[in-house]
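Report on the following structure.
With one protein chain removed, the remaining protein chains of the complex are shown where they sit.
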Amino acid sequence: MKRHLLLFLCMISISVFSQELIDSTNVALIDTAITEMQHSGIVLNVCDTPNDDGTSITIKWDINDSLKGYLMDIHRIHGECDTAIALDMNPEKGIHTDNMVHGGTNYMYYALFKKDDIVKKTDNSLPVKAIGQWFNKERFDSFIVLLLIAGAFAWFIYLAKKGKSFYIRKIAGLDAVEEAVGRSTEMGKPIMYLLGIGYVTDIPTIAGLTILGRVAKKAAEYDTRIMVPSYDPVVMTTAQEVVKEAFTEAGRPDAYRKEDTMYITQDQFGYAAGVDGMMMREKPGAIFLQGLFFAESLILAETGYSIGAIQIAGTTETAQLPFFVAACDYTLIGEEMMAASVYLEREPLMLGSIVAEDLIKIIIVFVLIIGFILGLLGHGFKIGFFTDMFEWLVRII
Amino acid sequence: MNIIKKLANIDRRIIFIVIAIVVIIPLIFKPKFPIVVSEPVQKAYDAVNNLPEGANVMISIDYDAASMPELQPYLEALLSHCFMKDFHPILIVQWQLGAPLGTQALEKIAAEYNKEYGIDYINLGYRPGYVAQMVGIGREIRTYFNSDYKGDLIEKYPVMNNIHNYDDIDLLIGLEAGATGQVWVQYAGARFDQRIVLALTAVSAPDAYFFFQSGQIEGLVGGMKGAAEYEILVDKPDMAVAGMAAQSFAHMLIILFIVFGNIAYFVDKRKKNKAKGGIK
Amino acid sequence: MIKGKGIPLAISFLTGTIIIIAFFIPHAPFGSFEEISLRWYSIIAGFTMLLGVDSLLRLHTNKIKRKENHWAYSIVLLFGFLLIVIVGIISTIRYGNAFLTGSGFMYMYDNMIIPLQSTMFSLLAFFIASAAYRAFRARNFDATLLLITAIIVMFGRVPISEMISPKIPIFTEWIMSVPQMAAKRGIIIGIALGAIGVSLRIILGIERSYLS
Partner (left out) sequence: MITIGIWIAAGLTLCIYSFLYKDNPFYKFAESFYVGISAGYWLIYTYAYVIQPMLIEPIRNRGEFVLLIPAFFGLIMLSRWVPKIAWLSRWSIAFMVGIGAGLGVTGYIQGFLIPQIQATILPITGFNITSLNNLIIIVGVITTLLYFYFSKEHKGILGWTSRIGITFIMIAFGASFGYTVMARISLLIGRFYFLIYDWIIPIFG
């Protein structure tokens, strides 16, 4: 079902793109008007702005030396209506876009060049229309990459659905979850799970929520309290649901305490201070820091270290990872954290998507190696053919 | 051996006092240190310096009081630079908590150079929804900023006459304390080819080097040290330059801490190993 | 039926897909979808603020009612909250917008929030010093490398090293712009791929933990 939807998506995109090719040729023929400048021979080009929604017209001109020091006004004519769209502009820029127009209407433009008392006027341009495009050609490269990635995903998810099993390597920090929860239980201390200061739309937060589900389930099995102080109210409500479901799955819905997943404040340091105080008071035996962390990471990790908790951290914020590496027992670095959620779920479709990501990585590595070889042969050994190939490769990317 | 062990288990509060002293004393006596300008800061300076006459420079305040010591000195040096060259700074704010900081610096430096509000510069203030805004400015800045920070319509101010979207902004300078800078690169840079210079807190600066190398940003000013370099470049040494002495001593102290901590660690480890050997 | 995950999954699928398609289509109405949806996002997020405030107030009023440990501080918290909200409402009525310079609300911002926030941040300097002393150990090759680089960078980025040899800052800059940059780029490419992966999984409904 999903595979079909994905294919459908690709088909629509392709058909839209081919239609765009036809559109754009028409645009080039109809919408370009060239106007001569009085006395100076300056050419003013007006045309529809490409790759937009049809509410903008681009005006271009080449300035010559005789107009140095002049200021420029541009006027738009529509029927009887003459509107100044730019005043006292520096003409050296050579380009101006008028984005206050309606699509499909004919407009004309003229410019005034002013210096002291001298005013030079251009002829009115030929009528020009703004037209919306159905495909943004500047984003063609992104489109190809998206197709490539989406294709890889579709393929591996298809394989996973057909029952192919995939391997995923061991991730050290995750195997320690059991140990951390177990030790906390032995000591009769609660577990604290911090999702950082991201929102529910931030991907590390989502990965953190998945890992939370697993940790909460373990906690429920061991009958240990799990506290989730939150920074964002949406994350809080989502976390409540995740924990509740985990407790239900573990067969302990009665042990679920809603108030243990609480809101602190939506202020970075208010949050850090609040969590800090809570750590000092509750002395959790294990602390998980999985999500989006910024400057508060050090305060949290240092306090956690000082109360002697086992700490398992993970974030994508590279500036905070060094502190986690230093103060925590295990750290999931960047993408490891996202793979972690898959590793925990062991769900075939998820595994398939990780393999798809790995395939893209291999493609990137190959592109880089080809680039390196071409660069070496082309620029290092000065072989013209390879130089051209190298420039070509850089350009197409 | 005993001394090392004792020192290793020293009370945290002693460490705290030592670091406080090391920062306070140079702040009071203000010794002078030479400052060498690094390449990314030089590039940031050149990007501003080589702008055409009357250029519009959009400055985005994406930090708050918590990062003020790192970015405020740069903001002041940058504004001085813009006013010296008669560029038009257009101030916008993406972090609401930073709005008063931007306004303070802008009014202070504008008064120094006798610049007039609305003609030479403007302060558009804060609007919520930063990604939507960055996308929106690509089409028309008035969708989001139809009035300035006081609520006056921008049509009143000639400086905004010809400014509609990124095409009319010669350089965008983001002062960043978080991930907003990446979003500028991702949206204003990637989608609209806006030229960007970023000034970041030292925490975020290392993560912006690949943008600098790839040319997605043209210059990079990192932390108070970067601000000090910029102050030297515009020849207006101020708070950042004054802070460099305290910065130097504090770094030396922390290096010392790490080295000593590790010596204690290795001595301890060797002892333990010996003890183990003895039992065998 | 209606209570299940079907409708939410369909909503995620549709919004995600439309935003991706709209990215490539500048023509109306697609061209402005991205911007509109981001504004809508802000509005919905605004409502969720109420949930958070409610949770916070409920937690602390319960603490006061049950006279739990440190309940007196809950009173301080409620007092701070009510104080700024009342001042904010008064300022809004008087100035039309509480955020104008000179309002009582901004006075509280300048003299309470700024010092509290920036002092909280500067505590980090102390914690970093103690972490440097007590936690940063050359346990293995990786940690040793991390520490040595850290020391070089810390030394090379302050003027004191420039007095000893001008080559030190140059070497530091090289570390930053060559090996450091390369590793960060590798990491960011990985993160970008991972993020795209998670996003696609959400859109396709494979990742649904956020709905549980």
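Lettered A, B and C in written order, each chain numbered from 1.
Basically, a contact is a pair of C-beta atoms (placed from the backbone, for glycine too) under 8 Å apart; a residue touches a chain by one contact, two chains touch by 3 or more.
The shown structure was predicted, so the numbers you read here are calculated from the model rather than taken from an experiment.
The absent chain, not drawn in this view, touches the displayed chains A, B, C throughout the complex. Residue B:G129 is the one among B:G129, B:G178 or B:G261 that touches the chain missing from this view. By the touch rule set out above, chain B reaches the unshown chain at residues 13, 16, 19-20, 23-24, 27-28, 66-70, 96, 126-129, 131, 182, 185-187, 189-191, 201-203, 205-207, 210, 213-216, 222-225, 239, 243, 246-247, 250-251, 254.
For chain A, the residues touching the chain absent from view are 139, 141-142, 145-146, 149, 166-169, 199-203, 206, 234, 237-238, 264-267, 269-270, 273-274, 277, 280, 298, 318-319, 321-323, 325-326, 333-336, 339, 354-355, 357-358, 361-362, 364-365, 367-369, 371-372, 375-376, 378-380, 390, 393-394, 397. The missing chain lies against chain C, touching residues 3, 5, 7-9, 11-20, 23, 34, 37-54, 56, 70, 73-74, 76-85, 88-89, 92, 97-99, 105, 107-126, 128, 132, 142-143, 145-154, 157-158, 174-176, 178-190, 192-196, 198-200, 202-203, 210-211.
Going forward, only the chains that are shown with their structure count from here on.
With chains as nodes and touching pairs as edges, the resulting graph is complete, every pair of chains being joined.
Chain centres here are means of the Cα atoms, and by that rule the chain farthest away from chain A is B. Rounded to a whole number, the gap between the C-alpha centres of chain A and chain C is 15 angstrom.
Distance from the chain A centre to the chain B centre is 23 Å, each centre being the mean of its Cα atoms.
Chain A has residues 55, 269, 295, 318 in contact with two or more other chains. In chain C, the residues touching two or more other chains are 41, 117, 120-121, 128, 130, 136, 150, 184, 188. Listed in rising order, the residues of chain C touching chain B in the complex are 34-35, 38-39, 41-42, 96-97, 99-101, 106, 109-110, 113-114, 117-118, 120-121, 125-126, 128-130, 132-134, 136-138, 147, 150-151, 154-155, 157-160, 162-163, 166, 169, 173, 176-177, 180-181, 184-185, 188. Of all residues in chain B, only 10, 12, 15-16, 18-20, 23, 33-36, 38-40, 64-69, 96-97, 99-100, 103, 126, 128-129, 131-132, 135-136, 150-151, 206-207, 209-210, 212-213, 225, 244-245, 247-255, 257-262, 265-266 touch chain C in the complex they form. Note for the complex: chain A touches chain B at residues 55-56, 86-90, 92-93, 95-97, 99-100, 268-269, 294-295, 318-319.
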